[in-house]
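Missing here: one protein chain of the complex. Every other protein chain is in place.
Here is chain A:
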Amino acid sequence: MKTKHLPRIQKWLAPLLLLLVLSACEAFEYHPYAGNLEYKNLTAQNLDRIKALETQYSNPLTPLRFALTGDTQGYFAETEDMVKDMNSRDIAFVLHAGDLTNYAFTDEFERMHRALSKLKMPYLTVIGNHDCLGDGDKLYKEMYGPLDYSFTLGPHKFIFLNTNFLEFDESVPNMSWLEQELQTPASIANKFVLSHISPENSEANPNQEENYARLMRQYNVRLSLQGHTHNYQARELYKDGIKYVTTAAALKRSYVLVTVTGTQATFEKIEF
């Protein structure tokens, strides 16, 4: 048997290739929904950063400015531009109305966080319907935190509500929890509710639409914030004085900037 040896260059290329492959260890992906997350408890970490601003916003007359975005799923180029635009403004924090991913893959969650972590300010998310697929809801809980949660900052309260009823069941959205959260002491002047799907949307829980609108009215919620439709919309949905603001998807190159002064919340559509 005659063995023909390879030219010298290929002789050292082979081990080199092997070395390169082995050194790129973080590129091993076990499963689309693998649980070996690089980031954990992001909601708690970002809440700590926001809580550090508390003294700054304890006076109700200090204006609070925050941004509302959503549906950044796979739109990395637009998200990067949006992050640059947000970083050029004086914004306390960013709210993300859900749909960080298309199929809730571990890799999608991590890459989206890498893009959003370039924000100078903290960002908080609510789970979107796409983030629930497969093991997505479990990955979301581990990487970000609870699906329903809230926080206060001086006279403001922000409530995050999972409204992905189709991906869960009739128990979503959790209206009794929402009502409990809305019962606030007099020191809270402004309440905001952030969810992925607007109550009147055909993908929202139809049995809770009226209930949701009633709670917003009863507890005088300043703004009901959402995403999902990919189009900007701001209206008084039930002609009861409660404003419902939906942010466009990052793809549409726009987000919403909200300014709260006293008990007034004004908002504008920002294009980037």
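Odds and ends about this structure:
Assume a residue touches a chain if its C-beta (ideal position, glycine included) is under 8 Å from a C-beta of that chain, and two chains touch if they have at least 3 such contacts; residues count from 1.
To be clear about the criterion, contacts and distances are computed from a predicted model.
For the chain of the complex excluded from view, the name given in UniProt is "Outer membrane protein beta-barrel domain-containing protein" [choices: "Putative two component system response regulator", "Glutamyl-tRNA(Gln) amidotransferase subunit A", "Outer membrane protein beta-barrel domain-containing protein" or "Acetolactate synthase"]. Touching the missing chain, out of A:76, A:177 or A:272, is residue A:76. Residue positions on chain A in contact with the hidden chain: 1-6, 10-11, 13-14, 16-18, 20-21, 23-24, 26-37, 74-80, 102-105, 107, 111, 115, 130, 133-135, 138-139, 141-142, 166, 202-203, in rising order.
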